[in-house]
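As you look at this complex, bear in mind that one protein chain is not there, while each of the others sits in place.
For reference, chains read A and B in written order, and residue numbers begin at 1 within each chain.
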Amino acid sequence: MEQLLQHLLNGLLLGATYSLLGVGLTLVFGLMNVVNFAHGEFYTLGAYAVFAALVGASIDFFVAIPLAVMVGAAAGAICERCLLRPLRGASIDTIMLVMIGLWIAMQNAELLGWGGVAKSVPTPFPSRPVVFGPVSVSLLRIFVFLVSAALILGAHLLLARTKLGRAMRATFQDRETAALMGVQVERIHTVTFALGAGLAAAAGALLGPVFLVYPSMGDLASLKAFSVVILGGLGNFVGAALGGLVLGVAEELGAGYVSSGYRDAVGFIIIVAVLLLRPSGLFARAERVG
Amino acid sequence: MTAILEVKDLSVRFGGVAALSDVSFCVTAGPVTSVIGPNGAGKTTAFDVITGFRRPTSGQVIHDGRAITGWRPHRIAERGLVRTFQKTSVFPGLTVTENVRTGLHLRGRVGLGTALFRRPRVNEEERGLAGEAERLMDFVGLAARRDERASALSYGEQRLLELAVALAARPRLLLLDEPASGMTASEKLTVAALIGKIRDAGITVFLVEHDMRLVMGISDRVLVLNYGRLIADGSAAEVRRNPDVIRAYLGAHGDVDA
Partner (left out) sequence: MKRLAVVVVLAVAASAPAWVWNPYHLHTLIMAGIFAVLALSLNLLLGYTGQLSLGHAAFFGIGAYATALLTVKLEWSPWIGLGAATLVPAVTGWVIGRLALKLRGAYFVLLTISFAGVISLVSVNWMDLTNGPLGLPGVPPVEIALPGLPRLSLRTKSAYYYLVFAAVVGCYLVCLALIRSRVGRALIALRENEALAESVGIDGTHYLVLAAMMSAGMAGLGGGLYAHYTRFVSPEVFLFSYTVTMVIMVVAGGKGTLAGPVVGAVIFTVLPEALRALTSWQWQMLLYGILLIVVLFFMPKGIVPTLLEGRRRA
């Protein structure tokens, strides 16, 4: 029983970062209809940014994280401006392939820049876990969970309550009408993509210290993000948030009770199962973003 | 006169909207039947359901005595029920000839094994299909444009190509979704003449159209849909005088003779 509780707790804590990844991707894939296979690369970028800030520039941990998020968002904005804007109107397949090219380029640039050896990110938290009755958890993971939850909540409020959020929803529902009403449609595209990239970078900045940082870490992150998006339903913000938790728990249970070698297979299996059985996602009736 | 198509209590609901509500009608083999009605009346939805592109919430579609409700489009096409689409639908990257030859799919027999191991049979079939394609392109008047890419054709030509592709599938019942929309007056006359020739060739035509003159000119029978319901069913003259129909159109916009 205690084992189960521990697994559930671990799953939820980790799942919050998956939710973060998923929410960022559902914005881009669901709203902008861009199949962003490079999503994981912004995740990796965030992780390396934190590493560079801490180890290279000796910046304080709690400053490095938001810095990494901004780096990710900026990179996203640049990519949108340079790659997606010129291709506006191109077929979804072409854009998908361009994103694949970006994926390959970014990952190998990181490989060249940082080398293939995994890096460890120092944190100000004690490594000894805190014990709460039957379960134990490290302070770092609690921090990661809280920040993830805060960012998800923040993004939701941004979309639902602010003028910018309204402009975003309007643009992707009906571009022409939004433009006629004075919305700067091109800028909204850039901002949306940057938001998605920033959230991915945040997930990377938070998980980098938990695990290790290496160039191909984004591959699994991308897949898991897609898994979460499919689970929650394309464009479904709440669905993605919940889906991330489901994935986290499923992985932990799978690793704990079946086999740890196949841990990452859980994400794949979810994708296959949901696509084949209920393509609109498990939470399809929940609130839609667009 | 036999009913080649029968629709019983067809309803389509999605979201909170009832696109079709308990619609029932018959299409008899031979005469040209048209469906008219204001925008959003459910005409294309009806077509989608009949041809398998959408599942109805309830109701039945019966073709030649066989219930085909919920069948996939290609199986319905195999039975000789072919449709065109409201938005111009061609194979854009292919030439006119290739478009029509693709439409001739059901007239061929060659499968994977034959394609790989029995080339003479393939060549024989290709020759036959090439002849058929020529005939069809002549029929719609596109023979001169046979090597042009479909995407390079003018709008009116693309709609004629659509017609040729649909005819290639050898329909006995042809459903045309707004065949004259966006066409110039002379193009519309061409279409009307073609529909007449198609009817004379023994193919039953069932069409959706907005252009009243065209509809009243070529239809033997007219159905009127409004807000997903059938409000009139009779000859062109009868329908034109029907007060419900006039109200439906004047209530929306314009006048029945427009």
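As a convention for this text, a residue touches a chain if its C-beta (ideal position, glycine included) is under 8 Å from a C-beta of that chain, and two chains touch if they have at least 3 such contacts.
Predicted, not measured: the structure shown is a model, and the values here were computed from it.
Asks: Touch as defined at the start, partner being the missing chain; which of A:Val23, A:Met106 or A:Val121 qualifies?
Replies: In the full complex, the listed residue that touches the missing chain is A:Met106.
Asks: Touching the hidden chain in the complete assembly: which of B:His105, B:Arg135 or B:Arg241 does that?
Replies: Candidates B:His105, B:Arg135 or B:Arg241; residue touching the omitted chain: B:His105.
Asks: Would you indicate which residue among B:Phe53, B:Phe139 or B:Tyr227 is in contact with the undisplayed chain?
Replies: B:Phe53
Asks: Touching the left-out chain: which of B:Glu125, B:Glu148, B:Glu187 or B:Asp233?
Replies: Result: among the candidates, B:Glu125 touches the missing chain.
Asks: List the residues of chain A that touch the chain left out of this view.
Replies: Chain A touches the missing chain through residues 29, 35, 83, 86-87, 90, 92-94, 96-98, 100-109, 111-112, 219, 223, 226, 230, 259, 261-262, 264-265, 267-269, 271-272, 275-276, 279.
Asks: In the complete complex, which positions of chain B touch the hidden chain?
Replies: Chain B touches the missing chain through residues 51-53, 72-75, 77-78, 82-85, 89-94, 98, 101-103, 105-106, 108-112, 114-116, 119, 122, 125-126, 129, 165-166, 168-169.
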